[in-house]
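Below is one structure; the comments refer to it alone.
Only one protein chain is missing from this complex, and each of the others stays in its spot.
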């Protein structure tokens, strides 16, 4: 078992009133598995996590990525830089 | 008969060492006719006038345009504004 | 990497610095795109806005987009500055400068950069109105 940090941004950060949490998970846990653990721990209400992208250590990864000790996982809601000028 | 002013630019102006001339022409002379008069008056050497566009009173016209008294005719060699940045 | 300058900043964007970074005496074309904070969005009056970013990742992803651009077009240097924090109406929220020999490449690359920015760069915008606030989601366009 090891601990990984999960960070939240923008609408999710505000909705959850949470900037980051640490969760425990076992060897060979995938991003998919991390999200499942997260959804048991946290009430996301009506927020649809599936529209978020996931980054590990500042790079996008897919659901099958296997997390390692010390990974920083970020939940990335749909971005909106540049929406001033469409 | 009336007089019209013809003005030259850039490579033609330098080649002819001439900024403008006045030529006489009759009613119903077309641009085509003006160019013929001009070629009898001036030695253009190897310069191919057919690659120039013609403007009358600061608007492009075609060869059939009939000149009027007081018209300002400009011989426009191929332009090269913007050739710095292709 | 000496071919790019990337910043996410809380300060007013210094356009001249970005321009000078990109300009070279053998280049003929410098295209600059300014994103400006609008006072209206979706027919609602906007008072000001705030950008939030995942700063390090945003800079890293922008650098990857620049790699993509350099693979696609013959461009020379790229400088990009995007605001974070509060930005008032009429203020510049983003400046993108691209230099190239020929103008077609810097203009096409500008368009491409903004498409990718709106897809994958972790920056978020929140608009503040007289009667509330809302997080924006990039709309296609």
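In this document, chain identifiers A, B and C correspond to the written order of the chains, with residue numbering beginning at 1 in each.
By our rule, contacts are C-beta pairs under 8 Å (C-beta built on N, C-alpha and C of every residue); 3 or more make two chains touch, one makes a residue touch a chain.
Source: prediction; values computed, not measured.
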item	value
In the full complex, displayed partners of the excluded chain	A, B, C
Residue among C:4, C:38, C:60 or C:86 touching the omitted chain	C:38
Chain B, residues in touch with the chain not shown (by the definition above)	7, 9-11, 13-14, 53, 55, 58-60, 74, 76-86
On chain A, residues whose C-beta touches the chain left out of the figure	84-86
Touching residues on chain C - with respect to the absent chain	19, 23, 25-40, 89-90, 101-104, 107, 110-111, 114, 141
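Keep in mind that, in the parts below, only the chains that are shown with their structure count from here on.
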item	value
Overall pattern in which the protein chains touch one another (line/ring/star/complete/other)	line
Which of A-C and B-C has more C-beta pairs touching across its chains	A-C
For chain A paired with chain B, centre-to-centre distance based on mean C-alpha positions, whole Å	71
